[in-house]
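A protein chain is absent from this complex, but the other protein chains hold their places.
Per-chain residue numbering starts at 1, and chain names A, B and C are given in the order in which the chains are listed.
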Amino acid sequence: MQLGMIGLGRMGEGMVRRLLKAGIECVVFDMNAQKVGELAAAGAEPSGSLEEFVGKLTKPRAIWLMIPVAFVDEMIARIVPLVEPGDIIIDGGNTHYHDDIRRARELKPKGLHYVDVGVSGGVWGLERGYCQMIGGEDEIVKRLDPVFAALAPPVEAAPRTPGREAIAGSTAEHGYLHCGPTGAGHFVKMVHNGIEYGIMAAYAEGLNILRHADVGTKHHEKDAETTPLKDPTLYQYNFNLADIAEVWRRGSVIGSWLLDLTAKALLKDPDLDAFSGRVSDSGEGRWTIQAAIDEAVPAHVLTTALYARFSSRGESTYADKVTSAMRKEFGGHSEKLSAGI
Amino acid sequence: MQLGMIGLGRMGEGMVRRLLKAGIECVVFDMNAQKVGELAAAGAEPSGSLEEFVGKLTKPRAIWLMIPVAFVDEMIARIVPLVEPGDIIIDGGNTHYHDDIRRARELKPKGLHYVDVGVSGGVWGLERGYCQMIGGEDEIVKRLDPVFAALAPPVEAAPRTPGREAIAGSTAEHGYLHCGPTGAGHFVKMVHNGIEYGIMAAYAEGLNILRHADVGTKHHEKDAETTPLKDPTLYQYNFNLADIAEVWRRGSVIGSWLLDLTAKALLKDPDLDAFSGRVSDSGEGRWTIQAAIDEAVPAHVLTTALYARFSSRGESTYADKVTSAMRKEFGGHSEKLSAGI
Amino acid sequence: MQLGMIGLGRMGEGMVRRLLKAGIECVVFDMNAQKVGELAAAGAEPSGSLEEFVGKLTKPRAIWLMIPVAFVDEMIARIVPLVEPGDIIIDGGNTHYHDDIRRARELKPKGLHYVDVGVSGGVWGLERGYCQMIGGEDEIVKRLDPVFAALAPPVEAAPRTPGREAIAGSTAEHGYLHCGPTGAGHFVKMVHNGIEYGIMAAYAEGLNILRHADVGTKHHEKDAETTPLKDPTLYQYNFNLADIAEVWRRGSVIGSWLLDLTAKALLKDPDLDAFSGRVSDSGEGRWTIQAAIDEAVPAHVLTTALYARFSSRGESTYADKVTSAMRKEFGGHSEKLSAGI
Partner (left out) sequence: MQLGMIGLGRMGEGMVRRLLKAGIECVVFDMNAQKVGELAAAGAEPSGSLEEFVGKLTKPRAIWLMIPVAFVDEMIARIVPLVEPGDIIIDGGNTHYHDDIRRARELKPKGLHYVDVGVSGGVWGLERGYCQMIGGEDEIVKRLDPVFAALAPPVEAAPRTPGREAIAGSTAEHGYLHCGPTGAGHFVKMVHNGIEYGIMAAYAEGLNILRHADVGTKHHEKDAETTPLKDPTLYQYNFNLADIAEVWRRGSVIGSWLLDLTAKALLKDPDLDAFSGRVSDSGEGRWTIQAAIDEAVPAHVLTTALYARFSSRGESTYADKVTSAMRKEFGGHSEKLSAGI
């Protein structure tokens, strides 16, 4: 089996290295020639141009794009004139599934196949394997099976779900899944990330509550703008968050891989001074909410987790000013700029 | 009718002035002697000490406290030795109704009556009248009726609710209401303020969305940390928020007194540069949520409006740092400090 | 001034009647011939077909559509062949502003003008006047000014905002506003409705908390599946919600038109037995959230208010089942079907 990979960033590079280890032949291309060189040293077939890249691929070609979502359509437009009917373009990036559906529709008359793959695993994928959620035509997805299998984590990565032994034909416990027709892969990955936002926010909020459990030791002003803390003796705790995250990793109900990473980060830097708290979002969280709304399904947690990221970037400031302005108008309240709680 | 008023701040002063206009005799006391003097000039009976204040009141005495909530118990402790069975203590401040129930229980064996009054109207009450939500014993509340009636807004302040003409005996359309036994007044006022938080946040969020409707005119970076704005041509609006708040005041579904005030504030200062967006909360919002939770009743809007205030004061920063730390661990994502959206 | 109105439902009929009273000539059309007849009796010019309708309009024609949003594109397609360059099509329905932008773009090459008007006021508009938020070309909007002015509420409908007297040229205090280019009207109306959802939910949640303030009088089971109510004596209130909504109407901070309506509804039916609690949504709330997300602006309150409607229709049931299934797996918890709180 052979795969062409365009895009050798954090994710693309790791995937090529994992494929090479599994004996999949990889032809690689990236605007960064140094990256191409590094992977050539690791056994990949390098190419210096898109033309050279396409030329080195065996027909029917399988071309995997692992590039920022904003450049995918442009790249497909450059690829299309170089390839032939029967070839496959795979988008493994963080694409909105709407775009998958559009692209498959556009490529079909040209005889080109389109497969969307939602890939989870982050920078750890090279080591742990990549969880893959796949959308596309049955036969085409089946053709790529060796690639998906090589990228995926081993079945031993998690204990077997009771009852799974009786189920034949699903690759689910092998870490990759053909979820449905075009767009299904990115749809499932989108919701996966939506859930990820929610879980991250759950831990973050909980740890924040533990962090402030010493609030009874702080000074509280007695004025009309400050809520008195009824019983300060109830908030006298100085918790060791690194130890708490660690203890939850074994035997508790909230053990998870994200908790493992949190325990690691807190051990290194309990106050998280290396961070300012400005959190980016890369689209899937937003699209998940859009889907929830189109479906008329409530998604309180996933939405509020997304909004927390917006707020962390200062996007609620004008709303807060409006609230302050109203308080000034009806109650003559001036903003209290000191650190009162 | 005579009333003793302790506390001549923004609210207390306005109430005394309104009572005096209505012919209610007022004995006043405040630690600020100048305030006492000003109200004496307006016709109130001044007193220089708590003892003098109590001495000037006709028995059975009616003493209204309009002081910061943190000082109420202390003040009651000072009053108790000076008064006699049959006297009434009224708390008109932002008291948690739990404290009302406790105090009434403590004062009862001494033959003292306790009335709780939630007062809404802010600095506008002197002019508009004060909406009063009252809790306490039937007979005692009835005894104070002239005071409540004098403080309340006129029935003409709002068009009559169809069907109200047929209802006798309720003071509801006169702007004051005996809501129930001890604590009922502050319970209803507490929920009133909880609703207030929600309504304020609804306007604030909506205006924030209008404010950012020009986002399509801003530069967006194309990288893995930034969600692309799919169609910038949909966000090219520069709205005049003062005009929009104004137009909503007549004929729309969302007309309200808070909107009137918002329109006024936006007309003076459309960018709200006078405010930083740091919003205080004075307790009722928190107690409303506590009640909702004790009752097992969902209160998504009221809670999230309260949390927006906490966040406006930076209290979510550690949670945001935890989220950033997780992203760093699983995806190698560094925080993006530039203003990308 | 003359206007052609297509669609004589609740809103369209009221608008025609208000226009006629103001001396605006109205040509009307509806699939329901009886409605056409009723309005003819009120002074409108009836038409039995779209062709007749267009034929009766003076050039340049002004055609206002007041029909369900799902039929607007179809109707425009039928109108286009009948009209001429310079004619105006006005959409006054609950249109997504994206569609306004698309339609204006499509009609422009034909020399047709498109104006979008967000109309608030509901069934009360005939009496109170309609608040109108308008998007479109300056000159065209100006041409329609007599229509907007006739539909709008009188300036006396609300007290003047201090400072407004000094502002010339804005129609904002006359109840209608040209908010910006195409789509601006429906954008502002969309956010208006988003805010409306939030305000409604704030009242609804608060009243629900008051309603359950008797929870301490109910039986609580003592088992591992039920949270004990710590102090039942704190929840012994039986509130009269109709009176409470009424008392808030005068002098309080949360007075509003929606509160007026709530007081009216609660007076008629305090238990609201006429309703099941299944709440529809008609699109604007959803689009508001979509805009918030595109703008990366948090909208916790508006979103959660929308989701409450989805939940009221049973759309969270599968999620709830998932939660129950997890509890069963990790804790052996069976669902508790009795009414325990």
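The working rule: a contact is a pair of C-beta atoms (placed from the backbone, for glycine too) under 8 Å apart; a residue touches a chain by one contact, two chains touch by 3 or more.
Just so we're clear, the structure is a prediction, and the values are computed from it rather than from any experiment.
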Partner chains on view for the chain not depicted: A, B, C
Hidden partner chain, touching residue among A:125, A:277 or A:331: A:125
Hidden-chain contact residue, picked from the options A:11, A:44 or A:188: A:188
Residues in chain B touching the chain absent from view: 253, 281, 286, 289-290, 293-300, 303-304, 306-308, 310-311, 313, 315-316, 319, 330
Interface residues of chain C (partner: the chain not displayed): 9-10, 68-71, 94, 96, 122-124, 200-201, 203-205, 207-208, 211-212, 222-228, 230, 257-258, 261-262, 264-266, 269, 272, 274-283, 286, 300, 304, 308-309, 311-313, 315-333, 335-337, 340-341
Those residues of chain A which, in the complete complex, touch the missing chain: 97-98, 101, 120-122, 125, 128-133, 152-155, 157-159, 161-164, 167, 170-177, 179-181, 183-184, 187-188, 191-199, 201-203, 205-206, 208-210, 212-213, 215, 227, 229-230, 233-240, 242-244, 246-260, 263-264, 267-268, 288, 291-292, 294-302, 304-305, 307-308, 341
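Simple rule for what comes next: only the chains that are shown with their structure count from here on.
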When chain A is superposed on chain B by its C-alpha atoms, the rotation angle in degrees, nearest 5: 180
Maximum centroid distance from chain A, chain identifier (CA atoms): B
Centre-to-centre distance between chain C and chain B (centres being mean Cα positions), rounded to whole Å: 28
Separation of mean Cα positions, chain B and chain A [Å, integer]: 43
Shared-contact residues (touching 2 or more other chains) in chain C: 253, 294-300, 304, 307-308
